[in-house]
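Structure, as structure tokens:
A single protein chain has been omitted from the complex, and every remaining protein chain is retained in its original position.
Moving on, here comes subunit A:
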Amino acid sequence: MQVTRDFSHYVRDAGEGVQHIDLAVEGVHCAGCMAKIERGLSAIPDVTLARVNLTDRRVALEWKAGTLDPGRFIDRLEELGYKAYPFETESAEVAEVAESRFLLRCLGVAAFATMNVMMLSIPVWSGNVSDMLPEQRDFFHWLSALIALPAAAYAGQPFFRSAWRALSAKTTNMDVPISIGVILALGMSVVETIHHAEHAYFDAAIMLLTFLLVGRFLDQNMRRRTRAVAGNLAALKAETAAKFIGADEISQVPVAAIHPGDIVLLRPGERCAVDGTVIEGRSEIDQSLITGETLYVTAEQGTPVYAGSMNISGTLRVRVSAASEATLLAEITRLLDNALQARSRYMRLADRASRLYAPVVHATALLTILGWVVAGASWHDAIVTGVAVLIITCPCALGLAIPTVQTIASGAMFKSGVLLNSGDAIERLAEADHVIFDKTGTLTLPDLEVMNAADIPADIFELAGRLALSSHHPVAAAVAQAAGAKSPVVGAVEEAGQGVRATVDGVELRLGRPSFCGAETLVGRATVDPEASIVAFSKGNEKFVLSVRQGLRPDAQAVIAALKARNIGIEILSGDREPAVKAAAHALEIPEWRAGVTPADKIARIEELKQRGAKVLMVGDGMNDAPSLAAAHVSMSPISAAHLSQATADLVFLGRPLAPVVAAIDASRKALHLMRQNLWLAIGYNVLAVPVAISGVVTPLIAAAAMSGSSILVMLNSLRARSASREIV
């Protein structure tokens, strides 16, 4: 059978006989890498463009159509020492990029208008106390209106739209008072200008929009960056499948290019990337990523297999029912839908603040107007004072209070290996006081490890590792990796379902099932660990037993201790068998654990904790954890998790250690503290400014100074979130 690599799915036509491909590249982090990659790729003849994007860690390549195979770029990058894989932009990321550009354009327009209106306002402020003629002042006001009105109409769109959406849905959000304030300030200023009045608030209104757009852009940029990283990680997993393109011919194609009805080949040691049904072959499969159960399941004709299952022993032909993860176990889909609905009811801190804030401010403005009328002022003067109250209380600092902290805190979390999936995850994570861990793949590592390597002579272990290189079996792969084996034993033969054997210097070597190596007698002593797979190795008459299993994450114990020190409740809910869960719970000193738990049971347990008032953080990776990840107050997944769980979790952490869980909790607690502090600062400013506004002595100069002063104060306070998450565990 011929195997070819096919990347044509990712190649785009860039016009004029030029083809384009985007590659996600791992390990690019400096100018040196950038120059090395660009030179290395440009040196290939017929390449017309090779440009690295250091922010997104991607390379854009263009070449003359038909001259090169994209696989060659990946090989070249591998020679240079970088792992790369073609990359397809998800629609979610495209939307984020477009939104981010729109906000930048709005910000550009608003900043331009602010600067020019300010240039016109300053002469008016100084002229009011000196000798400016009323005609000159009117001229300056009209010019300001000419700049500010179109600019506000364009740059205010993000706020007006969001406010309109909220009002249509009969709720309110932060954008409602913002929009009312801006529109009233501009409207009143136009009326005042027509009547040749002394004060106009064009500068305040447009400056408010500029400051708020800064906050909005920072918030948006944080989400865009997360999407880009998540997209790269998905691409670098390089999920491919061996698809039959003829009766006996297979092609290694990316999962994105597989369609329902295709037939794929699943070899031993491969992880299935699609959902489907076995049509030929017989094997054992490891479904731990889907069910949490570490015991292997027998697959034969008619058995459904799900994306994420690992094929262990035999070769299978699978008819694809859905590429990637379009279909799931029906039970999980139903639970997930219910849980997601429940979660959307959470109200962000900013929205809660504005729900209290808007009525108070609007009532104050109304009372001011009525109060002045009762006190004998004209309706015109009373309304001007009322609008001044709205302008001075407009939530400029309030609009910046949360996005600035979020941006800085997410940057700090990013450095400690945590990605945020949702913007309000920081607030919810900070409230968490009870952690539920899944066992398989979360507390333990997803890869297998040799547990008793220290008991075996080093030279024997090395030989076993070299022999293991000739087998596709995942357990053999773990032995080979643990032994650091590089060169396979020459002439090794694999016997399917049994093991590998070879003859070196007249001595027969065997690695495989204990019976295959004649080592059954040794096994009795070794099988204390219920979770381990036992393999035997024999060299002539010398026989050894290796115990292979999923090890705990290296710092799991320290992390559990750190969580306990923070007074956070911990428990394990696992779909795995009781002895395996018990062993892990015992090793980590977690008294509360449950084994053999179904997805519905997990949700029931979370609901029970919720009833008691606990805020649950769920940490899990399997597809069976997805509904409980959605049901929990906040959730985290390791990067090795099933797609579905990763997409459902609020936060995703990278790498082998578990420490990011603690780091993220610490960083978010600090961030929430700063957010609250910022809100109080903003409210404190209002408490000082409102009486001044009510008394009717506010001039545009005072409004502008107060607004920028409070915004800068809030931004500076947010910067303190940078020092968060330095000390780990």
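We adopt the following convention: a contact is a pair of C-beta atoms (placed from the backbone, for glycine too) under 8 Å apart; a residue touches a chain by one contact, two chains touch by 3 or more; residues count from 1.
Here is the rule we go by: contacts and distances are computed from a predicted model.
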Protein name, per the UniProt record, of whichever chain is missing from view ("Phosphate import ATP-binding protein PstB", "Cbb3-type cytochrome oxidase assembly protein CcoS", "Chemotaxis protein CheX" or "Trehalose transport system permease protein SugB"): "Cbb3-type cytochrome oxidase assembly protein CcoS"
Contacting the left-out chain in the complete assembly, out of A:Ala43, A:Ala92, A:Val493 or A:Ala587: A:Ala43
Residue of A:Asn53, A:Ser162 or A:Thr598 touching the missing chain in the full complex: A:Asn53
Hidden-chain contact residue, picked from the options A:Ala65, A:Leu104 or A:Ala322: A:Leu104
Touch list for subunit A against the chain that is not drawn: 30-31, 34-35, 39, 43, 52-56, 101, 104-105, 108-109, 112, 115-116, 119-120, 136, 139, 143, 147
